[in-house]
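One structure is given below, encoded as structure tokens.
Shown here: the complex without one of its protein chains, the others still in place.
Order of writing sets the chain letters: A, B and C. Residues in each chain are counted from 1.
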Amino acid sequence: MSCFEAKKKVVKAKIVENTEIAKDIYKIVLRAKEVTNGAKAGQFVNVYLNNKSLLLPRPISICELEGDNITLVYGVVGQGTKELSSYTEGEEIKLSSANGNGFNLEDMDCVLSDNKDKVVLLVAGGIGVPPMLELAKTIRKKEDDEYKRNRIRLIAVIGFREEPFLQRELQNYCDKVYIATDNGSVGFHGNVVKLIEKEDIQIDYCYSCGPKVMLKALTNYCIEEKIQNKQKVIPLQVSMEERMGCGYGACVGCICKIKEKDIENNCEKIVLKKVCKDGPVFFGNEVVFDE
Amino acid sequence: MSCFEAKKKVVKAKIVENTEIAKDIYKIVLRAKEVTNGAKAGQFVNVYLNNKSLLLPRPISICELEGDNITLVYGVVGQGTKELSSYTEGEEIKLSSANGNGFNLEDMDCVLSDNKDKVVLLVAGGIGVPPMLELAKTIRKKEDDEYKRNRIRLIAVIGFREEPFLQRELQNYCDKVYIATDNGSVGFHGNVVKLIEKEDIQIDYCYSCGPKVMLKALTNYCIEEKIQNKQKVIPLQVSMEERMGCGYGACVGCICKIKEKDIENNCEKIVLKKVCKDGPVFFGNEVVFDE
Amino acid sequence: MSKLDLKVNLCGVKLENPITTASGTFSARESGAYYDINELGAVITKGVASVPWDGNPTPRIAETYGGMINAVGLQNPGIDYFIKEEIPYLKNFNTKIIVNVAGRTIEEYCSVAEKLNDTDIDMMEINISCPNVKEGGIGFGTSTDMAAKVTKGVRAVSKKPIIIKLTPNVTDITEIAKAVESEGADCVSLINTLLGMKIDVNRKRPVVCNKMGGFSGPAIKPVAVRMVYQVRKAVNIPIIGLGGIMTGEDVVEFIMAGADAVSVGTAALINPTAPVDILKELKIYMEKHGFKTIREIREAFCE
Partner (left out) sequence: MSKLDLKVNLCGVKLENPITTASGTFSARESGAYYDINELGAVITKGVASVPWDGNPTPRIAETYGGMINAVGLQNPGIDYFIKEEIPYLKNFNTKIIVNVAGRTIEEYCSVAEKLNDTDIDMMEINISCPNVKEGGIGFGTSTDMAAKVTKGVRAVSKKPIIIKLTPNVTDITEIAKAVESEGADCVSLINTLLGMKIDVNRKRPVVCNKMGGFSGPAIKPVAVRMVYQVRKAVNIPIIGLGGIMTGEDVVEFIMAGADAVSVGTAALINPTAPVDILKELKIYMEKHGFKTIREIREAFCE
């Protein structure tokens, strides 16, 4: 009994900062060494609320990791995030270890291995933007460390309803940040896919996070359309969202339909994967978007 | 509609102080003008907790009133009072207007009206002690203001399991404070009724608050025994405790059996009174102690 | 909030708004000290029987996670006292009066109903679902047959619209609802309390003297919403929905599920002004979502 050591934990983390960075968008910085340790872009943490009537954890993507600090950026959309926004510096909340698979950088390595300069595109909408920051940082760092030979042109295309956020932070790591808003108040008037089309961005690899409709449209743009037009498909990773029970793989609440090659029978079959455990990141061409 | 003005309210009150004054006994001072206004000794307030899983108000007696400040002294006995003890200065909690009838001082006036010096006894056990403080203060003030002619000898007999509290505060207003403890660690080793007997205190009027068994024994001492021995009974007021739902008279959760004269039929009948509304203070000779 | 029309029609009785007080959690004098009773759509009184009842011994109340248990046991002063002392007092207010009726036998329900015929109340609610009394109460509410018989009996003698209050402690609430509808119930209200129990692990015995009691509060809302939804599909008479309503949005949930009006119960024990606070929140919700009537809320629900 005594020799068991937990690989995962729920820990208490002290709030270092919790400020509104755009209308109803908050940035919370938490000190939690046990959480940051080994965590990576595209993973998420479960945030547990102090309000005893709201029991389920809120899954929030890692926006930034810096030493023992983890930054989350969240939108106030319901009771739980409203409550979260009321917590102040110095208070403690409970937080899980980083969960999920995170973005797959090895796959990108393969695509980029042919030694030419490449365009990597980050596409995100609304509260899908936060995980792109740690991802951009990671890719830049990777480039510095590993890809000394060839340069990555890192472009972000981010969409918002009205007010953009994290655009400046992304500019620190991206060569170019395009902004789209639904009402045209800032940047392009329309959605991110339209913006990509308009700018005719030549994409070698694509990562994305945002509402399902956006991910579906983007998958269509990067994969289905290319297949139809007999062009080379654009490799795409999508970070999926689903209502969760446990957020760590115990309840099978958060499934996503994934196409899988059935090697035995040499056909394609659909399997149910857990967003919290097997995801949240999947390849765009695997996901069955049924809505 | 607009002309309605609430006689009663639940208000937010800021915590001025919340400190442990004895083992598991806390004193909380709250700033709440709307509550202190018109409140009096023997009444109680409903304390609402911030923990959303604990919905019912905790009834706590008024221990002291000073300007806009109300002091409550409470024992940590369960989840709710434990939670309350964790709140710190500056935090806010919800509090009701003062509820219940409070101690009846008019009745004492009658007894004291014959112009002789009198002994008024305050008897309390454990967390029944706090309301005695505001009562002692009120009686002293009354004496100064009204009874210039005759002096009240104010005696307190207070019992505890182990560690006494509020004894010094009571000394400020009482001529004498006797202490009893169950384990004999301080003062008399035994219960308050035994202590009264031992000291052979001659009582003209008695107020009390504490556990039901104590109130019952005291009622027996002040009333039943005297009747049996054909002596003059000692007028006694007891502050009753009961589990409450609403704490303001809406749910009929907190009843107490009270003997009432049925004038029509010239007999005694038993009626059910609400502790929170008709009480918590009753005359000892009215109460049916059935346990 | 000028243009909102919150009126609802409950089998001919027109309420200014859908908010009523749940039986047993409202007392005109005490609640009226906290808020203006005129603001309510209707008041539903504490259950009253043909003769005075003492109710159960104390403790009568236990707290549970997000809820409470009560074992009051229908303590009441009897219908004669009620007609003499309570109804005249309630008539001081400009709101509808619904009298909750308790009974141990069909005859008792009927005798109360008859006495109420000549009073100036608007409706009566027949409680066949109290879990805290040995005879009557829940015994009637859990049997389709008995529920039908009580309804038939009271319907025959009553000149007022009758609401039958249903218990959630049944396998299929739609069966009971259909039975009472077919015997002439003008309206149903649901849910009464779930049967619950709490044990004090320090004192090592049940918290309430009666061992088990009626479990209410926000904790039970999902059961209540589900049952209102099921009953709405089963009967055509109006529904008063209740069980755990704490906020204006909770009211919206019940209306979408199929309720015509709602009652606020335990919430009013926790926060004395809950009924009127909830009414305010309902209006805010309607403004925000552009609803002008209660019917529009219901019709916006899309399954």
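Definition applied: a residue touches a chain if its C-beta (ideal position, glycine included) is under 8 Å from a C-beta of that chain, and two chains touch if they have at least 3 such contacts.
Source: prediction; values computed, not measured.
Please identify which residue in C:83, C:220, C:270 or C:294 touches the non-displayed chain.
C:220
With respect to the chain omitted from the figure, which of C:24, C:47, C:66 or C:153 is a touching residue?
C:66
Tell me, which residues in subunit C touch the chain that this view leaves out?
Those residues of subunit C that touch the unshown chain are 64-67, 69, 142, 169-172, 194-199, 201, 204-206, 211-212, 215, 218-223, 225-226, 229, 244, 246, 249, 252-253, 256-257, 285, 289, 300-303.
Under the stated touch rule, tell me which residues of subunit A contact the chain that is not displayed.
Listed in rising order, the touching residues are 1, 4, 6-10, 48, 52-57, 96, 242-246, 248-256, 272, 277, 290.
What we mean here is this: only the chains that are shown with their structure count from here on.
Roughly how far is subunit B from subunit C, going centre to centre by Cα mean, in whole Å?
Their C-alpha centroids are separated by 36 Å.
Could you tell me the distance, in whole angstrom, between the mean C-alpha positions of subunit A and subunit B?
60
In subunit A, which residues are in touch with two or more of the other chains?
Counting only residues that touch two or more other chains, subunit A contributes 52-53.
Where in subunit C do residues touch at least two different other chains?
Residue numbers touching two or more other chains: 65-66, 218.
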